[in-house]
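The other protein chains are all here in position, but one chain of the complex has been omitted.
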Amino acid sequence: MSEPALELEGLARHYGEREALSGVSLSLAAGQTLVVFGPNGAGKTTLLRVLATLLRPHAGDVRVLGANLPDQAWAVRGRVGLLGHEPLLYRELTARENLRFHARLHGVSDERVHELLGAVAMGSRAGEPLRTLSRGMVQRVAVARAVLHDPELLLLDEPHSNLDPAAVELVAPLIGAASGRTRVICSHDPTGDLAQADVVLGLRAGRPALLSAVAEVDPGEIAELYR
Amino acid sequence: MLSVILSEVPALPLHTAGKYVAGAYIVLFAIVLIYVAIMAIRLSRIERDLGELLSMSERAGEPPASSAGQHSAEPTAGATGKQDPQPESTLA
Amino acid sequence: MERSSRPFGYGNGLRTLSVVTVIAIAVALGLVFFYAPLEAEQGFLQKIFYVHVPLAIIALCGFVLGGLLAIQHLRTRDPRWDMRSYVVIHMSLIFAVGTLITGSIWAKGSWGHWWVWSEPTLVSFLIIFLLYATYQPLRFAIEDPERQARYASVFAITAGAFVPMNFIAVRLSTAYLHPRVLGSTSNLPGPMALTFLVSLVAMALLFATLCKYELTAKHTRSQLRALRRRLSGELADAPTRPRSAVPAIQHAAAAPARAAGRPVL
Partner (left out) sequence: MSGVQTPQRPRETAQPVRNAGLWRTVAALLRKELLVELRTLESVPAMSLFALSTFVVFHFALNRNSVEGDLGAGILWVTLLFAAILGINRLFVADADQGGFDAFLLAPVDRSAMLIAKALTLLAYLAVLELIAVPAFALLLLGAPLGPALPGLVTTLVLADLGVAVIGTLVAAMAVRTRARDLLGPLLALPLLVPVVIGGARATSPLLVQAHPAGVGGPAIRWLLTLGLYDLVFGLIAFALFDFLLED
């Protein structure tokens, strides 16, 4: 697919007088991975929510998967998978019921639910309400929920939080580089995620302080962001 | 002149009913007065803020004229007469 | 930097409007007390009619107008419409309080007690007042100014549609205790009708003037905050705006002027 998956030009989003995001411009080809670094409150989560059509951009033009937001947001929904801090799952329902609910919303068959439950090794505990499960298990069900509808674009906000190394290994084919999907990952540890990045974006107080291909970036600059 | 008007006017029967009528009009007047008082307080707050800003701009060394020079105190004559169609036409 | 924003576009409009209002109110008062004949049944007390009913009508029109402005805000997403809707509803609420007080004074005068359940306009005004009293708390309970404006507009439209509905329901349910002179404006003899109309126009002008006055004050304050942000931007971290129910209009002080034609209101 020649057309870039993501094209941002002067994206801005403000929260009252404070500018959560301003002047973010980048382009990401399909299949590539963009890793976003930046201290807390730099606007990483806001960026993900704008790309996921949950937040309307206040300025600049945003083209996600060939549709520009916010007018053609409907064309993007269902083709984007979001894995944020919140699992977006109901604690009272079981893992299977949650995934079935999301499957019906996205028009996905039940086999896919069963297949994904196996893929995240949650088959055995699929019948218990989520509130009885550990945070790691809930995160794995959330990963399954994020890729349930086979999205073309994955938006991952610190995907490996609460996951033990074995679990990271387990979900790699779904949300890792092996999944072959275009990915935008927000992360705090330059060592791990920098390896799988194609493009690196550094955000500081909503503004892009660093934007370059992974080859030209040196870890010193990334550390600089957090000072 | 005043006596002419006074003689013309029907005697105002200010017995019991008058009390209430006076009360009603005083209430209306009081509402407008309270409103003007609140706006006056706000106006004084704006003036205080403006004073702060002026001192701020002096401290910043940049003469205030350069940034706010164009804001002529009086709205320029050039502005079209009917500035804002909306509130006046509340009746329309 | 070319002119940052057009000069204030309100000043002159306000001056002429207030002069016209003062004249209209003076004429109205003159007519009410010196020209309108005494009503056969209620006598002098009926003079309250010329202040109570215009207040009520203007307040109702204000609430419905607030709803229409809110529709325009949701369509265009322009915060200025939200500011207008907020000011108009805020003013109508004040007029509604006036209606309730003058109404209860009238009730005391003609039936001997301050609150009368049989008078439909009074009763529906109490309900409408209770509803719109939640407008400010609703706005105050939402932090993000943009969402605050949107939720306030949804409320304004729903409540705007509620006003006539409420009148229908209350009017149907209230037994008629006495002649309809209090609410009705139709079967008035000539001079009374003229006086009533002049009072109505005077009240409408008063409403427009106060609204414009408040709009000017709010606009000035937001310009001031923009100036403060620009100035303090150089000195220290700008103090963030305290949470408030008042709509926030972002004056991108640094941004180029808006379309030169439209005054910034």
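As written, the chain order gives the labels A, B and C, with residue 1 at the start of each chain.
Please note the rule applied: a residue touches a chain if its C-beta (ideal position, glycine included) is under 8 Å from a C-beta of that chain, and two chains touch if they have at least 3 such contacts.
Here the structure is a predicted model, which is why all the values come from computation and not from measurement.
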Task = Considering the entire complex, write down the shown chains that touch the omitted one.
result = A, C
Message = Can you say which of A:Ala52, A:Ile185 or A:Leu201 touches the chain missing from this structure?
response = A:Ala52
Touch with the omitted chain, as defined above, among A:Ser27, A:Asn162 or A:Ser179 = A:Ser179
Which of A:Asp61, A:Glu92, A:Asp110 or A:Asp189 contacts the chain that the document leaves out = A:Glu92
Inquiry  = Give me the chain A residues in contact with the hidden chain, please.
reply    = 52-56, 65-67, 74-75, 77-80, 82, 84, 86-93, 97, 101-102, 104-108, 115, 118-119, 121, 129, 145, 147, 149-150, 152, 169-170, 172-174, 178-180
Inquiry  = Just checking the interface: what residues of chain C touch the absent partner chain?
reply    = 74, 127-128, 130-131, 134, 137-138, 141-143, 147, 150-151, 153-155, 157-159, 161-162, 165-166, 168-170, 172-173
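Just so we're on the same page, only the chains that are shown with their structure count from here on.
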Query = Roughly how many whole angstrom separate the Cα centroids of chain A and chain C?
reply = 47
Task = Averaged over CA atoms, how far is the centre of chain A from the centre of chain B? Could you give it in whole Å?
result = 54
Remark   = Where chain B touches two or more other chains simultaneously, the residues are none
Request  = Specify, in ascending order, the residues of chain A that touch 2 or more different other chains.
outcome  = none
Key: chain A to chain C touching residues, read off their complex   = 14-18
Task = Please name which positions on chain C make contact with chain B in the complex.
result = 3-4, 6-13, 17, 29, 33-34, 38, 42-45, 47-48, 51-52, 55, 61-62, 65, 84, 88, 94, 97-98, 101-102, 105-106, 108-109, 201, 204, 206-208, 210-215, 217, 220-221, 224, 227-228, 230-232, 234-235, 263, 265
Message = Looking at the complex, which residues from chain C come into contact with chain A?
response = 143-146, 229, 238, 240-241, 248, 250
